[in-house]
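My structure is below; once you've seen it, I'll send some questions.
Every protein chain but one is kept in place in this view of the complex.
Naming follows writing order (A, B and C), and every chain is counted from residue 1.
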Amino acid sequence: MAHYAELTIAPTTWGRFRAWPVGQLFATSYGATVAVLLTVAYVCSRLGWLPVDPNAMDLAAMNQTPDAAHLLGTDFVGRDLLSRIMLGTQAFFLPGLLAIGVSLVFGAIFGVLVGFWPERFATPVGVLLQLLESLPKLVLILLVIALFRPDIYIILLVVGITNIPAAAELLRSKIAVLKRKSYIEAALALGVPTWRVIGKHVLWLHGRGLVLIQATIGMGEAILIETSLSYLGFGVQEPVPSWGNMVGLGKDYFFQGDLWISTAPALAILFTILGFHLMGDALLERLEARNSA
Amino acid sequence: MSTAPATAASRTAATGPILRIQDLRTYFYLPARGRFLKAVDGVSLDVQHGETLAIVGESGSGKSVTMLSLMGLVTAVPGIVDGRMWYRPAPDAKPVDLLEGLGRFAKLKLGPPPEVHKDTLGWHKWHEHGMSERRGRDFAMIFQNPRNALNPYMTIGQQILEAIRRRSPELSAAGAADEAKGWLGKVRIDDPGRRMTDYAHNLSGGMCQRVMIAMALAARPTVLIADEPTTGLDATIQSHILDLMEEMKGELKTTTIVITHDMGVARRLADRIAVMYAGRVVEKGPAETVLELRREPKHPYTTGLLSAIPTAEDIEQRRRLTVIDGDVPDLSRLGTGCQFLERCAVRPAGRERFCEEEPPLGEVGQGQRVRCWRHLRHATEA
Amino acid sequence: MAVPGGIKDRRAVRRERPAASPGRRVARALVRETARTAALLVGVTLAMFLLLARAPGNPAAMYVNVTDLTAEELAAVNHELGLDRSLPVRYVVWVGRMVRGDLGHSLRSGRPVTRELWQTGWRTLLLTGSAMLLTLAFGALTAYLQATRRHPTIAGALGTFAYVISALPVFWLGYLVIYIFTTRLGVFPLMSSGEAATHWGFFLLPVLVLGLGNGTLSEITRHLRAHLEGVLQEDYIRTARAKGAPLLRHLYKDGFVMPLSSVLANKLPYVLGGAIVVEQVFNWAGMGRLVWQAAADRDYPILMGVTLASALIVRAGHAVKEAAQVAANPQLAE
Partner (left out) sequence: MADGPLLEVRNLKTYFYRRGRWGAVRSHDYVPAVDGVSFELREGETLGIVGESGSGKTTLGRTILGLTPASAGSVRYRGKELVGLPVRELREVRKEVQMIFQDLDAALNPKMTVGQLLSEALTLHRKRDKTEVRGRSEELLDLVKLKPAKLAAYPPELSGGEKRRVSIARVLAVEPKLIIADEPLSALDVSIAAQVANLLRDLQERLGLTYLFISHDLRMVELVAHRVIVMYFGQVVEAAAASRLAHGGAHPYSRLLWSAVDPHGGRRLESGVRWEGERAEAGARPRSGCRFRARCGIFHAKGEPAVCRDPETEPTLTEQGPDHRAACHFPVGSGLSYGL
């Protein structure tokens, strides 16, 4: 028996925010906390504020499950897992932002070109974008790794480039919606110069939401790719910690029953990517709800 | 809950109305504003056999939601919260309440602030079970912008055959196809054979609407509901569609409910007219009395709607239209009292204070009812 | 009225020719798709060639193990392979040889690349294909339950499961599944032994892990649900309900065939990428492990071969999508 009652007081802007469906509310706030925690962990690791020296081997406390001294336990040579996990964020944080930046900038350029002047740019840009999408990311990356043995920045730059089509499509479909509602034509007819229509009306007013969506999805993917590569032994090499190679190292112990060494970094991956997926999907839902309304 | 006891149904003559809607209420909850949108707030209507009732009203008057509630197609939450719908399949049959059992799933407390307890899922399962049988057999519907209302992925023929098969499954494939072509011919579509294999995007707006009409009538419904059938079509096409509906009315004598905002359409098709405003019926009666501009008694809103259509003299002298002031009512902020008060130009002299209280839909002449204190004694409800 | 009225009538006029049967429309779409695939493959090979040309080390390494060759032998090999001629000519020769099926020989095993691909390729296709089907099936079921709101509890549970499992790292998920099924339940033999490769269960686990854990499940479910909810609000669905017609018959083309086919085309590359990781976890002798090995040993011919094969698989996904969408939607290939 669902219960509906009218409120006597009109809801404030907080009310308007609270009016979001519960699912989206939880998803966005959880995603935001994950993003904050990740940034804090990254900044701390950059500044060296880690609970324990990540490379110090405490041979007395090998394979320990979480306890007072080591909040997330230790690995098979006694190194503190929590510190290594915080250090592991360096493997994908900045490269991830780089990848997102690349996909946003070029995505915006191609999105505006195809969105505003489809007759001229649709085919040439279309072919280029389809080319970028015609290969699985991991295969392309393995190819680049084999040829150039690049560091993680170049690898995630490649990931950023392959995300350009997705970002361009997100913006192009948004422009198509704005055209169908003839916002753009009305602004031009009023006399607003074309560059300001693109800059303010389209990119600033309507593009902001897309940036956040592309960032959350992009960061989620960057983590997935970096950890997979490190697990395969191509990304960050031992002893430098990456969540991927930490899980890989714990493999043998996993099957002897010491699950914790692999599971701690795996859970870190789980909760982080989960945060980005939930927030990205919730924001996408908000975007689509307003488009159709 | 309305106090209409079950006996009210038996009190009416043996051959009562084919459909009697009593005190229907359909609410939608708006979480952003924390209020109910009272789309239908106590509507009572009845339709006699073979009659065409036109429901006239502007957007937000609740006319479409009333019909969607009748068909059980209301998807918003909480949806139907109160009311009864007595449906009599044949003139002498015993009326059946389509909303029977609503009490078990929905409790409505009217007092300000209104409160609703509803088991939406339970009601949906219970109501859907009953209505899915009647849709396409007892009731059929025609919609606005016909090109979108036809399935773009299925050919015209498949869609009409579906309606025919649902009504008479025993027909052979050839038999059904012939009947489908027959109906296409009846609605004046050229070369029915070839049109069967066409899709909705191959046809013009007018032709799509003819297919819709053929599809609805092919199910031989007892009640045909047309929701703004000609809105959005060009004037000439609109006129052709209205001719066709008049012809079908004469030929098949199907009971029809037409929903429109255009008094012209009501004039062409309706035997009786109900005018709706802010989720309730403000006037209902025979078409002639309702449509006659200078004939009193009449609800000020109906007068306003009629006077919004310019006459030849208005055009001659380029006179300004006599206009209903104010804006369309916000259904989530409806106050008590007469809903038309702030737009009413003919405040009943000496009876203003009555307008603080909502007037009932009182009888003012043979079969005509008006919801305005100018014509009703305050105390009793006729 | 965005498009001037003329268009609608021109379409009616052009309809004099009888509407092409679905079969012919699909054929036309497939021809167009192969042409586009050919054009894209030229693009892919060109990109690979340029990458290769800029790569450190000697291009001859493409064909022969250069480490133990003297200068003259190297010059002779270069001449024989035509590596000393201008870039465009070398590209044409290279592609010419490729078209005839000669992708060179694997530096590690010496066997021709085409045979290597042939032996491992079908396993990866099998794994990726069934995993993709599993993902689409799960997504479609969950989306349908969520969109129609009939069984909110099951829909909620499946939705949460989708989010959690697609956030989990697939390699750790592999460990967990192996650990549970082998050491704990002893159902499947430990995959290290050879004969395990034939045991049917040995195939089921990787498909399950890749199908659910490839990281796209939550996004696919959300996309399908949002699309389905949009379709459920379409006018013609309301007409179908008013007609009392079975909803699924009106819903399945626009609600399922169209989105599922476009998801197949967009997400196949991700699943193929995930296959590389899963094959590594399960020691599954597919193209994924082959390319992993090749990347480690810088085995260029194999890398080129696998890249081409992946591009073909991805384009095959697009071809399936075009065919399905043209067959379903009469307006598409008018």
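Here, a residue touches a chain if its C-beta (ideal position, glycine included) is under 8 Å from a C-beta of that chain, and two chains touch if they have at least 3 such contacts.
Keep in mind that this is a model prediction, so the values were computed, not measured.
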Options A:70, A:172, A:206 or A:277, residue touching the unrepresented chain: A:206
Touch with the omitted chain, as defined above, among B:24, B:47, B:245 or B:324: B:324
Among A:21, A:193 or A:239, the residue in touch with the chain that has been omitted: A:193
Listed residues B:243, B:342 or B:356, member touching the removed chain: B:243
Positions on subunit B where the hidden chain makes contact: 58-59, 188-190, 203-204, 206-207, 210, 234-240, 243, 261-262, 264, 267-268, 293, 304-305, 308-312, 314-316, 318, 320-321, 323-325, 327-328, 330
Hidden partner interface residues of subunit A, rising order: 119-120, 123, 181-183, 185-194, 201, 205-206, 290, 293
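Assume only the chains that are shown with their structure count from here on.
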Pairwise touch network: line, ring, star, complete, or other: complete
Winner on C-beta contact pairs when B-C is weighed against A-B: B-C
Cα-centroid distance, subunit A relative to subunit C, in whole angstrom: 22
Rounded Å distance, subunit A centre to subunit B centre (Cα mean): 51
Where subunit B touches two or more other chains, by residue: none
Subunit A-touching residues of subunit C, taken from the complex the two chains share: 2, 36, 39-40, 43-44, 47-48, 51-52, 55-56, 163-164, 166-172, 175, 178-179, 183, 215, 218-219, 222, 226, 230, 266, 269-270, 272-274, 276-277, 280, 291-292, 294-296, 298-300, 303, 306-307, 310-311, 314-315
Subunit A contact footprint on subunit B (complex, rising order): 27, 29, 31-36, 77-78, 113-120
For the subunit B and subunit C complex, residues of the former touching the latter: 71, 73, 121, 132-137, 139-141, 143, 145, 148-154, 162-163, 166, 197-199, 201-204, 212, 215, 219
